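Before I ask anything, here is the structure I am working with.
Entry: chain A
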Amino acid sequence: MRLCLPLIALLIGGEATAQSLRPYQIEADAITQSLTGKTGVAARGQAIIADRQRGLCLLCHTGAFPEPHMQGNVAPDLREVVGTLSAGQLRLRLVDIRRVNPDSPMPSFYRNDGLTRVGAPWRGKPILAADEIEDVLAYLLTLQERK
Partner candidate 1 sequence: MAAPRIMVNVPKTAARGEIVEIKTLIAHKMETGHRMGLNGQRIPRDIINRFECTYNGALVFAADLFPAVSANPFIAFTTVAVASGTLKFRWVDDHGKVSTTSAKITVT
Partner candidate 2 sequence: MKRLCVVLALLSSGAVASDKRSGVEYVSPETRALQADDFANPGMLWVGGGEALWNEAVGQTKKSCASCHQDAKQTMKGVAARYPVFDEVRKRPIDLQGRINQCRVRRQKAAAFAFESEALLSLSAYIAHQSRGMPVTPPRDERLWSYIENGKELYFRRIGQIDINCASCHDARAGQRLSGNLIPEAHPTGYPIYRLEWQSAGSLQRRMRGCMTGVRAEPYAYGSPEMINLELYLMNRAAGLPIETPAVRP
């Protein structure tokens, strides 16, 4: 894993563009605080992942979801990727994986700046909203408990 981050990077999300994002703080390779101040709901996160058009996860990852033949193998199984990462580490990887691995093909799910030629329906919006990030994170953490 590549860790070329400053010890504490202060990042204010949401530039002047469109819908502003909630600010978050990166410490080492983690965002320890919830984006919403609340804990997400795992069942909702599971539903987001199951909906390919919303979560997008299953385009590349496999996981315990229906229609396994429609899942990708570009990235490891979700049950593997959660590994022993902390909630904060997983949150940063959902929010902006490129801060951990600039070459990752995985999109930054909570970012709306620094992008090129975004199509009109998606312009200025992150892929997932802050509460959706927390819901997905809550689901991913249940995969660790099951191990």
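The definition used in the following text is that contacts are C-beta pairs under 8 Å (C-beta built on N, C-alpha and C of every residue); 3 or more make two chains touch, one makes a residue touch a chain; residues count from 1.
These made the cut because all candidates are chains of the complex that A comes from, given by their letters.
Not measured: the values here are computed from a predicted model.
Undergrad: Quick one: in this complex, who touches chain A among 1 or 2?
TA: The single touching candidate among 1 or 2 is 2.
Undergrad: What residues of chain A sit close enough to touch candidate 2 in their complex?
TA: 52, 56, 58-60, 67, 69-74, 98, 105, 107-108, 115-122, 125, 127
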